[in-house]
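My questions will all concern the structure given below.
Removed from the display is one protein chain of the complex; every other protein chain stays in position.
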Amino acid sequence: MKRDWWKWLLGIWMTVMILGAFLYTPVAKGLGQTTRVLYFHVPSAWVATLSFFISALYSIRYLQKQNIVYDIWAASSAQIGFMFTVLATVTGSIWAKEIWQSYWNWDPRETSIFVLLLIYAAYFALRSAIEEKNQKARLAAVYSILAFVTVPFLVFVIPRIYDSLHPDPLINPERKIKMDPRMLQVFLGSLFGFTVLFYWILRIKTEIEFLKLKLSKRM
Amino acid sequence: MWHIIGMYMLNVLGMLMQPETKPVGQNIYVVLAVTLIVWLGVFFFLIYLDRQLKQVKQKVEWQEGEEKK
Amino acid sequence: MIRIEARDLQKQFNDRLIFSQINFSLQSGESLAITGPNGSGKTTLVRIISGLISPTSGQITYHINGRTYAPHEVYGVIGLVGPYLQLYLNLTAWENLEFFSRIRGVPVDKSRLKRLMAHFGLAGRELDLLKTFSSGMLQRMKYVVALIHQPEVLLVDEPTSNLDEEGSETVYQLLEEQQKDKILIVATNEPEEIRFGRKRVDVTGQK
Partner (left out) sequence: MNLRKSALEENVWTLLVKSNIIFQKDFHLEFRTRYAINAIILFAVISLTAVSFSIGPMQLDPPIQSAMLWIIIFFSAMSGLAHIFVREEEQQTSDTLRLVAPPTAIFLGKWVFNVVLLFSLEIIVIPLYIALLNVDVQGMGAFLTIIILGSVGLASIGTIMAAIVAQASTRGALFAVLSFPLSIPVLRSAIQGTWTAIQGGGLADCLADIQLLFSFTVVILTSSIMLFEFIWRK
C-alpha cells in the first residue's frame, strides 16, 4: 500500500479537478456550459499526442539496442495513445456538434487528430501482419519513426487546408491569449492529472506484457 | 508533436474570445456526456487491463507450481 | 588471411529455440561441416554465418587482415549456394551473370564466365531464360553465380540437391579445391559430403 500512495493522491486530485471544473470555474462567453468540456477533452488529446511521442522515442531506442523490452514500451504506449485518441475524437465531435452545429467539419484540429488516428491504425495493422517477434518490432519501429518525421509537416500543411472554407479566427497571432485564472488552474491541474493517469496505465500495460514475455520464455 | 495539443488549446482559447451572437453551448448534458465518455473509456480500459493482468499472473503462478512438482 | 569466429550463437524464432551454444573458429584452409537432421537449423546457421539473419544472441565475427567485421559487412568475400537463394528467372543466364558480376564490382570477363558455364555443363545455354532451366541446371547455375567473385568463404547448403552424378562430381571437385587454401562451410547430411568438413558442428545436440 505504501508504494501506491500516489495512486490515491491521483484519485483525490482528479476528483478535485472534476469538482473544480463544474463548480469553481466560470463559463466562457460563447461556449456556455460546454466550456467545461475543455477540462476533459483537451487533456485526452494531450495524452494521445504524448503517447505517440513516447512510442516513437522507444522505437528509436529499440533500433539502437534491439532489445525487445523497448518494443514492449513502444507498443504499449501506442495502444494507450490510441484509446485516448478515440476518446478525444468522440468527445470533440460531440462538442463540435454543440457549438459548430455539426459533428465533423474538418477543421485543422479535427484533421490532425484524424491523421493521428490513421497512423495508430496503420501501426497496429502492420504489427498484426507480422509473425516473428523481432521482425515485428523492427518494422513497427521503423514505421513509427517515419510517422514521427511526417507529423511536423502536417503542422504546416493542415492549417492551410481549410482556412479558405472555414474562416477560422481561432489561430490568430494578433489575438492575445487570455484565460480566466481560475480556468487556467483547473485546466493545468487536469492536464497534469491525465498525464499521471497515462503513466499509471502505461505501467500496468507494460507489466502485463513483461509477464507474458516471461511466461513464453519458460515454455 | 506538441502542435496538435497547441492547436487544440488555441482553438478553445480562440473560441472563448469569439464574439457570439447566437446563444450556443448552454447544454449541460453535453458536458455530462463528454465527461462520462472520458471516464468510462479510461475505466473500461483499466478493467480490461486488470483482467489481463490477473490472467497472466494466474498463468505464471500455475507454471511456477508445475515447476516445483 | 580470414578467420571466422562464432561465439555462443543462439537463435530463436518467437519463443522456439532453434539452437544455442554454437561455437567454432575457422581460418583460411579450414573447412566446416554443419550436420543435423531436417529442420534442426542447419540452414538457419548458414544464414547467420553469411549475415542474412542475425543471431538472437552470441556473436559471429570475421577477422580479415587484422580488422574485425560483422558478417553483413563482408558479403564481398562470401559466396553462398542454397535452395532459398534464387536467381532472376526472367533474365537469361548471361544477363544474370552480367548483373551479379557488375554488382559485385568484378569486371565482366566473357571468356572466364563462359568457361565457368562450360565447367558446370551449361555451355550453349547462355542466352536462355532461367525459367526454361530444369532444377538441376538451376543448381549448377547457382554455383556459377556464387563463383563469379572467387569467394574466400564459400558456404554451401545441400551441395548436391537436384544434381545428377556428373553434376555432383563437379561440385565435389570444386569443394575439394576450395578447401585447400580458402574457407569452406558445408551444411549437409550425406556422409559423402560431410567428409569435406574437417571440423564439425552438429546442430541437434545444441539446445
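Order of writing sets the labels: A, B and C. Residues in every chain begin at 1.
The rule is simple: a contact is a pair of C-beta atoms (placed from the backbone, for glycine too) under 8 Å apart; a residue touches a chain by one contact, two chains touch by 3 or more.
What you see is a predicted model; the values in this text were computed from it and never measured.
Just so you know, the chain we are not showing touches A, C across the whole complex.
For the options A:Phe53, A:Trp100, A:Tyr143 or A:Trp200, the residue in contact with the chain missing from this view is A:Tyr143. Checked against the full complex, the candidates C:Ser50, C:Gln139, C:Thr160 or C:Gln179 give a single residue touching the omitted chain, namely C:Ser50.
In the full complex, chain C touches the omitted chain through residues 1-2, 28, 47, 50-54, 64-65, 69, 72-78, 80, 84-91, 95, 99-100, 102-106, 149-150, 152.
Considering the complete assembly, chain A touches the hidden chain via residues 63, 115, 118-119, 121-122, 125-126, 129-131, 135, 138-139, 141-143, 145-147, 149-150, 153-154, 156-158, 160-161.
By definition in this document, only the chains that are shown with their structure count from here on.
Centroids built from CA atoms put chain C at 50 Å from chain A.
Chain contact summary for the complex, chain C toward chain A: residues 13-15, 56.
Within the complex, the chain B residues that touch chain A are 1-5, 7-20, 23-28, 30-31, 33-35, 37-38, 41-42, 45-46, 49-50, 52-53, 56-57, 59-60, 63, 67.
Against chain C, in their complex, chain A makes its touches with residues 131-134, 216-217, 219.
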